[in-house]
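The structure appears right after this line, and notes come after that.
One chain of protein is taken out of this complex; the other chains stay put.
For clarity, chains are labelled A, B and C in written order, and residue numbers in each chain start from 1.
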Amino acid sequence: MEISGAALQELNNNPLYNTVGLHVEEAFDGKAKSCLTPNPNVCWPFPGQVHGGILATVMDTTMAWAVFSKLEQDLNCTTINLDIQYIHPAKQPPLYCSAVTTQYTRRLCFARSEIRNADGQILAAAQGTFRIIRATLDFVSQ
Amino acid sequence: MEISGAALQELNNNPLYNTVGLHVEEAFDGKAKSCLTPNPNVCWPFPGQVHGGILATVMDTTMAWAVFSKLEQDLNCTTINLDIQYIHPAKQPPLYCSAVTTQYTRRLCFARSEIRNADGQILAAAQGTFRIIRATLDFVSQ
Amino acid sequence: MEISGAALQELNNNPLYNTVGLHVEEAFDGKAKSCLTPNPNVCWPFPGQVHGGILATVMDTTMAWAVFSKLEQDLNCTTINLDIQYIHPAKQPPLYCSAVTTQYTRRLCFARSEIRNADGQILAAAQGTFRIIRATLDFVSQ
Partner (left out) sequence: MEISGAALQELNNNPLYNTVGLHVEEAFDGKAKSCLTPNPNVCWPFPGQVHGGILATVMDTTMAWAVFSKLEQDLNCTTINLDIQYIHPAKQPPLYCSAVTTQYTRRLCFARSEIRNADGQILAAAQGTFRIIRATLDFVSQ
């Protein structure tokens, strides 16, 4: 399912993304990109450093959009497994996340993701396994 | 390092935990427990269901407290790897997280964690690998 | 499906287990135990130390038996995700592996596993996610 820029813009305005400071930039053909301008509240306990669970949120979300971007209408996905490598402290926002689907099977989709800083240094990497489900999200179908 | 109930109470009052609705209940001898009364903002895109990245935040945090509870003063830990299994949708809060350290080596600590609902049904499970570092957190040393 | 001791004994006599030195001891009610008396060929490149991929083979196999032991006839399982923590070098055989299923859902089963030496020291830990499939293994149905 193609996600138009206008739809993305609207979808980005949700309580979770606003809480963490996430903005999904694009999602099509099994790939997605997002940008994190972290809310200071999620930079704890190390000041100025994004919490690892928030990086997990960003990578899980960006992979899910990558998966979703290639699914037929009325299908959605839900995460089964998320494996994260924390490589460098996530300082110096904004941070940039990219995600790509590796392979779709009939009921599963496999993806991976990275978070980099503005200098292109890798901060975190992840693998995600998603189950494809029959579900319509209200905010998408509107 | 033993963490007194009073210290925990104070540590819980931080911007990250307040943002997600997390409260660490206890942390000693390589074990920790926490409770998540999720802020509605982190229950998205499925209403009433906690986002998987927030569950990652809860399990990562609770494992880190478990690790920390057995370290000597002036030592702290940072997550290297976090592997999560999402088993059931995380509805019906409050949710309860437990974490236990499996083994300490000289520079690493291995832990695992679970999140269950009030009925004891398991919703998510995780493994975490932590690097032991020399660091003092201001809020702990005060 | 209950697996009798006699059936297990027969199943253990297969090329893969003989190659690595694996023996499944028991499998019932979602739990399984195995013993590894490693063939010297799989202790490489560090002499006397089992290769990590062989530990993966042992934990994956033992978890699969744990999953299988609680499935109805004509069902089997196949691994989707395997996450391993290597904690200590796997020396001093024989090594003992235990596995337990955490939860069955309709199409998936989640499990975890550990390998310990004779002193009870933990050497490796794993999480596995299995897909439940309709399949009959010849050697089981005989």
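As a convention for this text, a contact is a pair of C-beta atoms (placed from the backbone, for glycine too) under 8 Å apart; a residue touches a chain by one contact, two chains touch by 3 or more.
The structure displayed is predicted, hence computed values, not measured ones.
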Task: Selected from B:Cys35, B:Ile80, B:Val100 or B:Ile122 as touching the chain missing from the view - done: B:Ile80
TODO: For chain C, enumerate the residues touching the unshown chain of the complex.
DONE: 14-16, 18-19, 39-46, 51-54, 56-61, 78-86, 89, 137, 139
Task: chain B residues touching the omitted chain (full complex) - done: 80-81, 83, 107-108, 129, 131
TODO: State which residues belonging to chain A touch the missing partner chain.
DONE: 81, 83, 85, 87-88, 102-103, 105, 110, 112, 122, 125, 127, 129
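One rule holds for everything that comes next: only the chains that are shown with their structure count from here on.
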Task: C-alpha-based rotation, chain B on chain C, 0 to 180 degrees, nearest 5 - done: 180
Task: Between chain A and chain C, centroid-to-centroid distance (C-alpha), Å - done: 34
Task: Centre-to-centre distance between chain B and chain A (centres being mean Cα positions), rounded to whole Å - done: 22
Task: Contacts with 2+ other chains: residues of chain A - done: 80-81, 83
